[in-house]
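The complex appears here minus one protein chain, its other protein chains still in place.
Think of it as A and B in the order they're written, each chain with its own count starting at 1.
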Amino acid sequence: VEKTLGEIAAYVGGCVSGDPELVIKDLKGITEAGPGDLSFIANPRYRRYVSMTRASALVVSLDMDFPGLNLIKVKDPYVAFGRLISWFYPQERESPSVSPQAYIDPSACVSPQATVYPGVFIGAEAEVARGAILYSGVVIGKGAKIGEESVLYPNVVIYPHCLIGSRVIIHAGAIIGADGFGFAHPGQENIKIPQVGIVQIEDDVEIGANTTIDRATLGRTWIKRGAKIDNLVQIGHNVTIGEKAVIVSQVGISGSVRIGDGVILGGQVGIVGHIEIGDGCIVAARSAIHNDVPPGQLLAGAPHMPYQKWLRMVGAMTRLPEWVRKVTDLAHRVAHLEKIIEGKES
Amino acid sequence: VEKTLGEIAAYVGGCVSGDPELVIKDLKGITEAGPGDLSFIANPRYRRYVSMTRASALVVSLDMDFPGLNLIKVKDPYVAFGRLISWFYPQERESPSVSPQAYIDPSACVSPQATVYPGVFIGAEAEVARGAILYSGVVIGKGAKIGEESVLYPNVVIYPHCLIGSRVIIHAGAIIGADGFGFAHPGQENIKIPQVGIVQIEDDVEIGANTTIDRATLGRTWIKRGAKIDNLVQIGHNVTIGEKAVIVSQVGISGSVRIGDGVILGGQVGIVGHIEIGDGCIVAARSAIHNDVPPGQLLAGAPHMPYQKWLRMVGAMTRLPEWVRKVTDLAHRVAHLEKIIEGKES
Partner (left out) sequence: VEKTLGEIAAYVGGCVSGDPELVIKDLKGITEAGPGDLSFIANPRYRRYVSMTRASALVVSLDMDFPGLNLIKVKDPYVAFGRLISWFYPQERESPSVSPQAYIDPSACVSPQATVYPGVFIGAEAEVARGAILYSGVVIGKGAKIGEESVLYPNVVIYPHCLIGSRVIIHAGAIIGADGFGFAHPGQENIKIPQVGIVQIEDDVEIGANTTIDRATLGRTWIKRGAKIDNLVQIGHNVTIGEKAVIVSQVGISGSVRIGDGVILGGQVGIVGHIEIGDGCIVAARSAIHNDVPPGQLLAGAPHMPYQKWLRMVGAMTRLPEWVRKVTDLAHRVAHLEKIIEGKES
């Protein structure tokens, strides 16, 4: 693909500052870009690379200016650059076909407009809608349903009766619907509580590689519309994840938790069971949430607290040995004063 | 399934408080239940939902009373409700069959009473006992043995020569027997130490989705009878997990650790290598254990300490900025006193 800076600016609704006839051949990150490449600045951390970049031009925000450089100014450089990636690297769309080397149970219902690769297994009474793509090694359990245009990458497993919406993306190795971890008298008898519910994943959800989402004991584990879940996340039985929530890698969510709409959980966060995180909360990476949180909170720490309080606490904590010395010193000085006073008293 | 409250009480050995002729059509969680549903209260957190529930009846413990509600009183509501789930949702049992679309090495020994789905791979000299179920995508390495009635969900991998007992459940994507992480001169030469031992999993163990259990360098990594392991857990080479131990999701256990019988490890716990956790210890979620622990301890924190001590420490920690202010204030007041005293002294 070759485009002029002017054409690119028009495509993303931005303004050129510099030479609109400049020819752009590729898109690159700012540290890798060279002559002929277009790059971008969204994260302010990367401003420091501008003076060194060999990129021919940059997509920047309206309030940025770098005299002497060719720029496309837009409201949101990250979104604009994302659109350009799709333009420069159009996704190949194969025509749908169902491989004879897939195993499809005779009672399953697979749209002829779906794509089913060799080595896929589709169980009894399962349904796969038009436009869905199932890559090699995908296993669809009995009675499970896969919605339109959903993409299941290799070796994804959907346990029986789970429901996957439309335009859902599930990355390789993710396991949807394994048994919840429910045992009575743990450590003693470990009596298994049967897990007969399902997982329901609504439209436009994306789920990362090797993530595990357990089926409900009864009812459903429920991932709502537009939620995005990263790799290696654990979601327990009967959890609800709100619309457009964002769950970063290696988060662990215990059973029966409700995560509100638009919540963002940073990497490696842990959440104990049976609690509720209100809409719009943002939880810093590695925090541990142990009780209900009202909407709109910004939290950090293990155990969690308001983010600003956590910053102060961490600040104090790293200077703890210094404070210990101060207290020891004060103790001596107070003892000394006491001796003097007592001497005077007596 | 439709049962009267009286029939259900008889089935679980409980007493009806209310109308024994009431017809129950389904089981539900207390917040989802409606007319015709039976629910239960085991976790005291859920008592608060009793006044709002639309369930027709509840299974409760002997000491609970909710006047005006239809109740079944039992000693252990969670266990009783688990039994009812099995009764209302009987597991389908397919008759055993070995798919011609599985690959089975001619030297493998697969019971005709086993169930082997299409897309399974069974290596040379492997053995699969009667009643075992291997779902699509399961890979059984050379010489591995799968015991009676064990269920391996899709895409489980058993590396060569590993031994799986009877009635073991292994959820999808779990990897049993990959090489232990053993390198001499790490960060410099990274000389690989060959890993030629096995993993042995005893009877009645359950292993979660995408969990990884490494083979021993020599000898065995050993998961003893009745242990229950959740999703995404990492168990290093030569680890021993005691009988009926319970390991919650995302725990990481380094090489050569011995976990005692009946130990409970909360989610995201980490354990350094070459240590021993005594029988019956309970470790709070996210703790980090760095040395030997005698039996029967209740632990928390990273690094770990007795649970009660940890509670006090965390309490003090969250008020740290306040203590810092107090110390600063004291320092001023002491300095002031010193000035006065010194003034008098001189």
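Keep this in mind: a contact is a pair of C-beta atoms (placed from the backbone, for glycine too) under 8 Å apart; a residue touches a chain by one contact, two chains touch by 3 or more.
Predicted model, so just to flag it, every value in this text is computed and none were measured.
Remark: the omitted chain is touched by one listed residue; of A:24, A:216, A:232 or A:289 this is A:232. Touching the missing chain, out of B:59, B:114 or B:175, is residue B:175.
Residue-wise, the contact with the chain that is not shown comes from A:263, picked out of A:74, A:263, A:277 or A:293.
Of the options A:54, A:244 or A:312, the residue whose C-beta touches the omitted chain is A:244.
Not every partner is drawn; the one left out touches chain A at residues 27-29, 32, 43, 45-46, 76, 78-79, 81-82, 85-86, 89, 91, 101, 117-119, 135-137, 153-155, 169, 171-173, 206, 208-210, 226, 228, 230-232, 244-246, 248-250, 262-264, 267-268, 280, 282, 285-286, 314, 317-318, 320-321, 323-324, 327, 330-331, 334, 337-338, 341, 345. Interface residues of chain B facing the missing partner chain: 103, 119, 121, 137, 139, 155, 157, 159, 173, 175, 178-179, 181-194, 196, 210, 212, 214, 217-219, 232, 234, 236, 238, 250, 252, 254, 256, 268, 270, 272, 274, 288, 302-303, 305, 309, 312-313, 315-317, 319-320, 323, 326-327, 330, 333-334, 337, 340-341.
Methods note: only the chains that are shown with their structure count from here on.
If each chain is reduced to the centroid of its CA atoms, chain A and chain B end up 24 Å from each other.
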